[in-house]
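All protein chains of the complex are present and in place, except for one that has been dropped.
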Amino acid sequence: MTESLKIGVLGYRFMGKAHANALARLPMFFPDAPDVERSVIVGRDEEALADAADRFGFESTATDWRDVVGDVDVFYNLGPNHLHAEPSIAALEAGAHVFCEKPLAPTLEEAEEMRDAARDADGVAGCAFNYRFVPAIQYAKGLIEDGELGEIHHVRGRYLQDWLVDPEAPWAWRMDKDLAGSGALGDLGAHTIDLVRFLVGDSDVAGDITRVSGHLQTFVDERPVPGTDEYKPVTVDDAYTAQAEFENGAVGSFEASRFADGHKNDHTIEIHGSEGSLTFSLERLNELEVKTGDARGYETVLVTDESDPYVGNWWPPGHVIGWEHTFVHENYEFLTAVAERAAAGSRTQSGEAAEGGEFHPSFEDAYEVQEVLDAIERSDETGEWVSLE
Amino acid sequence: MTESLKIGVLGYRFMGKAHANALARLPMFFPDAPDVERSVIVGRDEEALADAADRFGFESTATDWRDVVGDVDVFYNLGPNHLHAEPSIAALEAGAHVFCEKPLAPTLEEAEEMRDAARDADGVAGCAFNYRFVPAIQYAKGLIEDGELGEIHHVRGRYLQDWLVDPEAPWAWRMDKDLAGSGALGDLGAHTIDLVRFLVGDSDVAGDITRVSGHLQTFVDERPVPGTDEYKPVTVDDAYTAQAEFENGAVGSFEASRFADGHKNDHTIEIHGSEGSLTFSLERLNELEVKTGDARGYETVLVTDESDPYVGNWWPPGHVIGWEHTFVHENYEFLTAVAERAAAGSRTQSGEAAEGGEFHPSFEDAYEVQEVLDAIERSDETGEWVSLE
Amino acid sequence: MTESLKIGVLGYRFMGKAHANALARLPMFFPDAPDVERSVIVGRDEEALADAADRFGFESTATDWRDVVGDVDVFYNLGPNHLHAEPSIAALEAGAHVFCEKPLAPTLEEAEEMRDAARDADGVAGCAFNYRFVPAIQYAKGLIEDGELGEIHHVRGRYLQDWLVDPEAPWAWRMDKDLAGSGALGDLGAHTIDLVRFLVGDSDVAGDITRVSGHLQTFVDERPVPGTDEYKPVTVDDAYTAQAEFENGAVGSFEASRFADGHKNDHTIEIHGSEGSLTFSLERLNELEVKTGDARGYETVLVTDESDPYVGNWWPPGHVIGWEHTFVHENYEFLTAVAERAAAGSRTQSGEAAEGGEFHPSFEDAYEVQEVLDAIERSDETGEWVSLE
Partner (left out) sequence: MTESLKIGVLGYRFMGKAHANALARLPMFFPDAPDVERSVIVGRDEEALADAADRFGFESTATDWRDVVGDVDVFYNLGPNHLHAEPSIAALEAGAHVFCEKPLAPTLEEAEEMRDAARDADGVAGCAFNYRFVPAIQYAKGLIEDGELGEIHHVRGRYLQDWLVDPEAPWAWRMDKDLAGSGALGDLGAHTIDLVRFLVGDSDVAGDITRVSGHLQTFVDERPVPGTDEYKPVTVDDAYTAQAEFENGAVGSFEASRFADGHKNDHTIEIHGSEGSLTFSLERLNELEVKTGDARGYETVLVTDESDPYVGNWWPPGHVIGWEHTFVHENYEFLTAVAERAAAGSRTQSGEAAEGGEFHPSFEDAYEVQEVLDAIERSDETGEWVSLE
């Protein structure tokens, strides 16, 4: 491995831009992040690709990921869901570290294969659930770990968007079961389940989700294909709801929709415990509503103090950050883990994981999210609660 | 029937005070309301009862409702849930009009008996779901009826309180299945289901709830009995969640808890349709958040204009009303229906309902709420969705 | 004096209704309040007056206050501002207790005469600045007295309404200098100045206002007289702003307007001290935003707990009250002071004030508010700061 990490990226649209920006900003704001070389960007449309490489600062382009995975230190898989498994596994097998967008895979089977490949591989395998890296969320996690909320009784998560409320909104790959796996459930619900697991799942104040009951609904069955007279069927859910139970008996309630008129990107998490409560909304991501101790109501905490997670690397108190900063933070953590793993040598050589060379959410974490999503979907099919072990 | 309606009331605590206040305020603010005579108040503790009669302005007291139901024009049943059926039915059979607190009964069976008694009776039989009479809720109902929200896709209702989060909070009849029927479900969820049915159930933009999946949870199994060393078991739910489907495919998500730290009386209703959305919270009951038409976000409407429902009877714009005003409104509507029914003669004589002598929520409405609560409870027991026809 | 206080009221419109309602509600919710007899209501329009007497529960009517002031125990002056001085002084001189609506008078001279009359009289003389009696305001006062906000640095008060933003909104007495004294300044600003004095003026954390700079503005110079083709001039301010300095150097900033589109009755008070801050808005009068101690942001306190001021007399936590409740509270306090004063005999007999027979805001308090309003007006005329001693 060279001193600078050589990075190859599959995908150059929304997520490609978000990660490219994150990589570009690390040196100025996180000077202890490993050096990276934006080496190659992979896609099918050569012209668009060349343009993206130019804007995003990549040295070269490729139209087949197979030509890339063996030639980079780190492989970013930012393609659509059905392209997650094969290239990621190939990259891991080729010895690369892999950072894959969420959800891990369209199906639980593919997710399992990816998890297994990660277990066998030397590289770090991370899944890009970026909302773990919101300062307010990390601050919330700290409060929960410190027992400020006590024993958890209620966990509520909902992710509301409105981009499909117009029945003539155009068809896209995200509405196709084969390409996407599921709809609102996998696209939005995956974020919710990951955040919930992050915040309370690995704690003794709630524990894992033990069983779920799910409901998926599609409001509009077909949509126009842009540039044609055709309509294509929508084969995924437009919205889902779920009930859940946690190890300690806490009650969960989850929901996502692409039909929530008036909500652009409203990912809200609410938790009530025996000692306190908190509320977070992604549309106001610099804020956390917290009620702890003897307080009589929620306190609006602007999580922009120098001592807040990641904030000291940015601006003075009250100078708010945006959505994209979560990508900088997650890239910082992921690449730091990669550098540590590389420095310590492979796990197979040392017989155990390198100190510090761990990144979460890992493929393992993402697989467990997928288990919950899969259980919600199966519950919807059978009309019965589904247990998770 | 005399010119002034003679009223007997069972129950003199919280609800007794709320209705007594409502009756006392009608003449000043709703001068066209029927005249009433606060005749008799019924309870077991003679001393407390005498004191209540004095404060609430009742002429006499009684310790047995059997002595009262045949002797009044209108019987208010404000007792605990297990005392709803027998006195209400007796009063209806004795020819009285009956106004019963919610939920209608602890069990579906008793609710059915009450409904049947109401069907057979000449009197008006109303159930006191007071939140229908919040001006903002009536305004919301108008928006939905006018098609301002379009076809409904999502209905969300939650009712959060915190009075049991302390595990040593004292035992009370509301925690006993025999006395209360259920816990958060019947006490709080009944309000939610009634409001949801009121807002979208009798419309063609959503229709009735067709099936539900429920989950009930009790966090603390026993509680101290005040004034003793004893603990009594909690045999009802501390919290419930439910998923629902409506006739038109709309998705419902309901929840209530007595363990939601930081929430005193937070009954929130959120609805998303194809043309707009709205949000209401009882803790800010003068406000409605509305998004309709070309608006880009929610507009905070202070529902205190003279033209708003009931508001013209109170104060100028911006002079907010409180929780208790909902009781004045519902008593106004109920007593007006009673007077109209009385004026028109009995239904059995005329062969059909008197014009205008109808009040909603009726026992029929309340029975249908109870059907949903019962289905949620059965779903919790079986782990399967339960259909409602 | 009979056992029950005999009350005469001048004015039967908005304020007449608000106080009549308050008197009617005392027995049920404040059982220790003195008994009152709604004896006589005074006005010019006999028909409207008879109707008001009937609705508000008064025994008789009168068209001349001179016939009333000598014949009642308590005289409520709820007439327009230019009718405050003469009847109130006459009532005080006749030995009655007097409760006068705010502002005390249209001019400082009349206010001074009223204050002097109150000093010489045996009766209690109160001014009805009702917002002192909002539970959240009393709670705020307690926090400030307990030092929770520390030394005060900033006091901000604004009172925004929108009822004149339409240039064709009809002319009314409130727009005439002779009848009203001033416009937004006296009608709305008087409330602000009174609240500010109540909260920080009599404390050692800020002290009195020592000097002011004011600005009055009239946006629309004449308005149509309803029922005619005429326009009458607007001779008062539509809006005012003021800067102020307090004894301890704290900085004040005040404002009111009848042209604030989108604000119905938004009276907002904000205070920043060395240890904390608070914010209150009348449109959400059950809430107080508080930041104290180590808190990082404002906590939304729902001031509806049983232990909160006056709340224990009403409903359980979370069951919000409305604007009219402030009148019940102020009438309770005023009448209690009247009863105590009556019980203790007159001040002139005893040589000093009866223990407990004091009510604030008194005419003295209201005069001091008027001094500030007058200074703001004079500052507007001269373009210079005006000192208050």
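Each chain gets a letter, A, B and C, in the order it is written, and its residues are counted from 1.
One rule holds for everything that comes next: contacts are C-beta pairs under 8 Å (C-beta built on N, C-alpha and C of every residue); 3 or more make two chains touch, one makes a residue touch a chain.
The structure presented is a predicted model; accordingly, all values stated were derived computationally and were not measured.
Participant: One chain isn't shown here. Among C:260, C:288 or C:375, which residue touches it?
Facilitator: That would be C:260, which touches the missing chain.
Participant: Could you tell which one of A:119, A:177, A:284 or A:360 touches the chain left off the display?
Facilitator: Within the whole complex, the residue contacting the unshown chain is A:284.
Participant: From the list C:50, C:251 or C:344, pick the residue that touches the absent chain.
Facilitator: Among C:50, C:251 or C:344, only C:251 touches the chain that is not shown.
Participant: Among the options A:266, A:340 or A:384, which residue touches the chain absent from this view?
Facilitator: Selected residue, touching the omitted chain: A:266.
Participant: Specify the residue from the set B:86, B:122, B:247 or B:305 that touches the hidden chain.
Facilitator: Checking each option in B:86, B:122, B:247 or B:305, the one touching the absent chain turns out to be B:305.
Participant: List the residues of chain A that touch the chain left out of this view.
Facilitator: Counting only chain A, the missing chain is touched by 14, 17-18, 20-21, 24-25, 27-29, 31, 55-57, 161, 163, 263-266, 282-286, 302, 304, 314-325.
Participant: Go through chain C and note every residue touching the omitted chain.
Facilitator: Its contact residues with the unshown chain are 153-154, 156, 160, 165, 167, 213, 215, 217, 219, 239, 241-243, 245, 249, 251-253, 255, 257, 259-263, 272-277, 291, 295, 297-298, 383-385.
Participant: With the missing chain put back, which residues of chain B would touch it? List them for me.
Facilitator: So the residues of chain B touching the unseen chain are 291, 295-302, 305.
Going forward, only the chains that are shown with their structure count from here on.
Participant: How many Å are there between the centre of chain A and the centre of chain C, using C-alpha atoms for each centre?
Facilitator: 56
Participant: Hunt down the residues of chain B that sit against at least two other chains at once, touch-wise.
Facilitator: 263
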